[in-house]
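A protein chain is absent from this complex, but the other protein chains hold their places.
Up next, chain A:
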Amino acid sequence: MSTTADVATDDTVFHYEEEPHHPEGGSTMLGFWIYLMSDCLIFAILFATFGVLGGNYAAGPGPADLFELELIAINTSLLLVSSITFGFAMLAMVGGRQATMQIWLAVTGLLGLGFLGVELYEFHHLIHIGAGPQRSGFLSAFFVLVGTHGLHVFFGTIWLVTLMVQVQKRGLVEANQRRLMCLSMFWHFLDVIWIGVFTFVYLLGVLQ
């Protein structure tokens, strides 16, 4: 009642008689989804760039000479398994089983690190044999596209560790649950991008 009295005395105040109820963080999931969609467009452009430059070998090595599909299969499985372990972590979170959730998050993080390790090994190997990003248009586009995805996984892993510490300190409070939901979407989104990478860059590249 006091608020209605305030409105009556001060006519410069303008707001709804009954403020629409916005719980804290109520729009975070939609906002984060829109961020993911804009990130998706970044990758779309990088894929388009790769599509344009992917055939410009500059008399250098092509995909069939460079890519080892066994390695990519390992990387793909690491990322796919990390997707479901994150899913298990989210189920544990919903069930309020904090310790179980932390274990699944740790497993997810280790799988993410494994993915990064394999990718760094691949990049190091390519640069070592003289197939670095400056070698040809194809390799420039390749390193930018795959590297951008790798950077996302890297930052996702940092975020994951941060949230594990947060949960350890403050428990599964509402805010932490929301953050974990965002990271979960981010992580699954990266797996979706990886489907595009292993299909268009590696499989179709080797197929040519």
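Here are a few things to note about the model shown:
Note that contacts are C-beta pairs under 8 Å (C-beta built on N, C-alpha and C of every residue); 3 or more make two chains touch, one makes a residue touch a chain; residues count from 1.
Convention: contacts and distances are computed from a predicted model.
Taking the options "Acyl carrier protein", "Cytochrome bo(3) ubiquinol oxidase subunit 4", "ABC transporter permease" or "Twin-arginine translocation pathway signal protein" in turn, only "Cytochrome bo(3) ubiquinol oxidase subunit 4" matches the UniProt protein name of the chain that is not displayed. Checked against the hidden chain, the listed residues A:Leu69, A:Leu120 or A:Val173 yield one contact partner: A:Leu69.
Among A:Leu80, A:Leu120, A:Leu151 or A:Val173, the one in contact with the hidden chain is A:Leu80.
Note that of A:Met37, A:Ala58 or A:Ile158, the residue touching the chain absent from this view is A:Met37. Residues of chain A in contact with the chain left out of this view: 23, 25-26, 28-30, 33-34, 37-38, 40-41, 44-45, 47-49, 51-52, 69-70, 72-73, 76-77, 80, 83-84, 87-88, 90-91, 93-94, 174, 177-178, 181, 185, 188-189, 191-192, 195-196, 198-200, 203-204, 206-208.
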